[in-house]
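Working notes for the structure below.
With one protein chain withheld, the remaining protein chains of the complex are depicted in position.
Which chain is which? They are A and B, in the order written, and residues in each are numbered from 1.
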Amino acid sequence: MGVAFRLVTELVAGVFVGAAIGWVLDSWLGTRPWFLLVFFFIGAAAGILNVYRAARQIAASTERDAGGDQQG
Amino acid sequence: MATENAEHGGGGFAIDPMHQFEIKTLFPMQFGNIDASFTNSSLFMVLAAAAVIGLMLTGINRRAMVPGRLQSIVELSYEFIANMLRDNVGTAGLRFFPFVFTLFTFILACNLLGMIPYSFTVTSHIIVTFALAFFIFIGVTILGFAVHGVGFMKFFVPHGVPVYLLPLVVPIEVVSYLTRPISLSVRLFANMMAGHTVLKVFAGFVIALGSFGIAPGIVPLVFMVGLTGLEVLVAALQAYVFAILTCIYLNDALHMH
Partner (left out) sequence: MPQLAFETFVPQLVWLTIVFGFLYLVLARVALPRVATVLEERRDRIADDLDQAEQFKRQTDEAIAAYERALAEARAHAHEIAQATRDRLNEETERQRKSIEARLAEKIGIAEKQIAATKEKALGNVRDVAIEVANAVVTELLGNADRAAAERAVDNELK
């Protein structure tokens, strides 16, 4: 549960931050909805990247101390 | 938390599991036009800090060559964080030892204090965990630029990526970097909140089923005891994760990889 939860957090955080940046840029430049759209996808990509990195880190630390940091 | 059901007892499922997270002002206060009311949250922050300071100072008070139990706890936690920094950041990271130690012990104390019935969990509020995470994020970013200058920007340019992909990859890396404070704070907050909510819901079951007799109430109670044990584990683990991720971010800022 811990690992899955952590990975979901990473993904959602990526999308959220991307969308937020897009929204801010849009309201600043008045280009709605283009930046929101672009940064939504960039955020999703960043989220996936984070999930990948988190998974790799979990795997590494699990390997290192055989079942330590899994709840992260 | 759990035994709060006595307060609202009899209501069964009607217990609001969110009630435990409510902020109640104990002493209204005002600094200029800033609202600085002393709330139950403030109280438990003070209690957590007092617990940490009390433990540290009484533990090390005797300065025994052969440590007693309390002194062992103090020394082990010291070595634990020092080793965490050494392993994840290297000796350059030992500059930040007091900060990481404060962070770890404060979060741990807040999490564990929250396990006591009727208490309040400071770290179950996103604003607190986000403030901590955001402070770390800003500090680490400033540190990165202070150590590497503009060269810290290269952190967002992964090795071996073709130039024509950079307009795509760099924004992704930047966004990925910006998600750090979000995921760091959400993880701690959500773990603490979820655990306490689940405990509360089970407490509701105990009351609701308990009203049909003792036996039906026992089952969720046993679950609750188990869950409480698990929650203590999660409380420690989340403090550990927060500290170790801080170490990893420090390492990124200092060594850029």
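Just so we're on the same page, a contact is a pair of C-beta atoms (placed from the backbone, for glycine too) under 8 Å apart; a residue touches a chain by one contact, two chains touch by 3 or more.
What you see is a predicted model; the values in this text were computed from it and never measured.
K.L.:
Looking at the full complex, which residue from B:Pro98, B:Gly151 or B:Gly226 touches the chain that isn't shown here?
P.N.:
The one listed residue touching the chain not shown is B:Pro98.
K.L.:
What residue numbers in subunit B mark contact with the hidden partner chain?
P.N.:
The missing chain touches subunit B at positions 18, 21-23, 25, 29, 31, 34-39, 41-42, 45-46, 48-49, 52-53, 56-57, 60, 63, 65, 71, 74-75, 78-79, 97-99, 101-102, 105-106, 122, 124-128, 131-132, 189, 193.
In the analysis below, only the chains that are shown with their structure count from here on.
K.L.:
Centroid of subunit A to centroid of subunit B, CA atoms only: how many Å?
P.N.:
20
K.L.:
Can you name the residues of subunit B that touch subunit A in the complex?
P.N.:
On the subunit B side, the touching residues are 168, 171-173, 175-176, 178-179, 182-183, 186-187, 190-191, 233-234, 237-238, 240-241, 244, 248.
K.L.:
Sort out for me which residues of subunit A touch subunit B in the complex.
P.N.:
Checking each residue of subunit A against subunit B gives 2, 5-6, 9-10, 12-14, 16-18, 21, 39, 42-43, 45-47, 49-50, 57, 69, 71-72.
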